[in-house]
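One structure follows; several queries about it will come next.
Here the complex is missing one protein chain, while the rest keep their positions.
Here the chain labels run A and B in written order, and each chain numbers its own residues starting at 1.
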Amino acid sequence: MKTLVLVWVALLALLAATAASSFVPLGGWNSAINLAISCAKALLVAIFFMHLRHAGALLRLVAVAALLWLGILFGLSSADFGARTISPAPWSLRY
Amino acid sequence: MLYAAAITTFFFVGGAAATLIRLELATPASDLVSAETYNKLFTIHGVIMVWFFLIPSIPAVLGNFLVPLMVGAKDMAFPRLNLASWYLYVLGGIFTVATLLAGGVDTGWTFYTPYSTMFSNGAVLLAVCGVFVVGFSSILTGLNIIVTVHRLRAPGLTWFRLPLFVWANYATSLILLLATPVLAMTLVLVALERFFYVGVFDPSRGGDPLLFQHLFWFYSHPAVYIMVLPAMGVASEIIPCFARRPVFGYRFMAYAILAIASIGFLVWGHHMFVSGQSLYAGLVFSLLSFLVAIPSAIKVFNWTATLYKGSITFSAPMLYALGFVGLFTIGGMTGLFLASIALDVHLTDTYFVIAHFHYIMVGGSVMCYLGGIHFWWPKISGRMYPEGWGRAGALLIFFGFNLTFFPQYLLGWLGMPRRYHEYPPELQLLNVFSSAGAVVLALGYLLPLGYLGWSLFFGRKAPDNPWGATGLEWQTASPPPKHNFRDIPEVHAGPYGYDPAR
Partner (left out) sequence: MATIPLASAEAGAERARLGMWLFLATEAMFFGPLFFGYVHSRLADSAAFASGSHHMHFWLGTINTAVLLTSSFTMAISVHGKERIRGTLGLTFVLGAAFLLIKGYEYGSEIPEVLAAKGAEQVFYLLYFAMTGLHAIHLLIGLGLVAWLFLSAHGRRAGTPVEIVGLYWHFVDAVWLFLYPMFYLLERYSA
């Protein structure tokens, strides 16, 4: 019960931090900070609210597998987008 | 069993479309159907065969029935979820039939953007809805199988005592769970783009068509393994039984299944070598594609090694399984041609590709689906099928299949592109062979429908274990009682306790 309250307070504090950070111009770091804080919040929710702390290896594996597979989707697709030569059509709005 | 009926129906609808395609292609000119009708035919053939037949065939029909039996459980982990999954399948099917009634779609089963979102006049939204809904049906089936394998194994049934059929369906379910939702959401984006006229995938509106291709193939390459892994599982049950030998290298077979399932997620870019994808990414995808060949080859070698010094009975299921091994090997080897970028540039979108994936999907999955249906027919229906007819059917299908698709390798090598309803006259001879083969194949598929239907009513009553097979499913009555077993069995040994001497 006490941990739950602490987690809740921590979540709200992180929310305040992420909201405040967006008013400080830091270039690319703004997104990095936002992403890191979101991950931290999601981890807090998963570990304490969703009981991953007490869960068996199997449930943890399921949780990690989902993230790993999202990582595959993001990683290999970005491998293309990051390394592509772009030859836009004359009418393209892009680039 | 509800599944079997629904899936058979769709198989014959999709097959009818295929027959029409081949009939049109019997002559170089366009005479039977118009270009638009032809486009709609191959689209509906692809959509139905992929999502309404191949993907659900073995996991939903045989898996739902056999996995609980093979792990010694009373039923699936969530029986009501199972029924829900069937209803979703039917709902998806209704959407697809509605698509047909609304005039069909002409985008190809791949729904490539921006054609599907901006230009096509077909009933794209309806078709997309159908695929979306049937996707959730597969996801629920997969979820059910995974929980069943994890939680409902009989006492003593450790992971490495599971039959390979269970391993294969387990790995397939993992793919269903991790890949299908990506396709579902991608199709939602296609629908939104088409409906609101906003271009996530359209370069002239700030989008990127390759984004669609990446998302689509992230699902659709692993989908090939959804179709072929369960087939491998079926072959791994039939071959040891009729060779009277334990599977050679059981553990490696299990590891190979898991390896194929996971490496299969890393190779989708080989469908995009000529799409404008980065050359470096193409290189990586090409290398990774070659890697899948390793566990696949392990499986082929182990099946052949299982046959070595066995006392082989050429029953109908065995003929199907052996046909599968041969056709899968040819399909897999030609896949290596396509995984090499330099060759693929020449062969992309030709009949070589068509022949390749039909060898894997029809020569692989359909052969084993039919083999499995024959092998477990006594268990499912409690009746024996007529063995002579069964063997004739298997041989006819094998012959018809090769006559249909082998000429297509040659046609593709000569440069005949896919998805055209006309072709130059010098290619007619091979096309006529192929079309003739399609007719033989169609007859071959009608044959089992006939005699299996007959045996349902007039077949000889089946004993509990007609093949002298090991495996828990043969230790209960044919057909199994309501809760599968009278007493929950206990397991003390691995799955393939065959002895060649007997």
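Assorted remarks:
The rule we apply is simple: contacts are C-beta pairs under 8 Å (C-beta built on N, C-alpha and C of every residue); 3 or more make two chains touch, one makes a residue touch a chain.
The structure displayed is predicted, hence computed values, not measured ones.
Touch with the chain omitted from the figure is made, among B:Leu2, B:Met118 or B:Val198, by B:Val198. By the touch definition given at the top, subunit A reaches the unshown chain through residues 1, 4-5, 7-8, 11-12, 15, 18-19, 22-25, 30-31, 34-35, 37-38, 41-42, 45-46, 48-51, 55, 58-59, 62-63, 65-67, 69-70, 73-74, 77-78, 81, 93-95.
Residues of subunit B that touch the chain left out of view are 73-74, 77-78, 81, 139, 143, 146-147, 150-155, 157-159, 177-182, 184-186, 188-189, 192-193, 196, 198-200, 205-208, 211, 215, 488.
Just so we're on the same page, only the chains that are shown with their structure count from here on.
Here the CA centre of subunit A is 36 Å from the CA centre of subunit B.
By the touch criterion stated above, subunit B contacts subunit A in their complex at residues 150, 178, 182, 203-208, 210-211, 214-215, 218, 265-266, 268-269, 272, 276-281, 284-285.
Put simply, subunit A touches subunit B in their complex at residues 58, 65-66, 69, 72-73, 76-77, 79-85, 87-89, 91-94.
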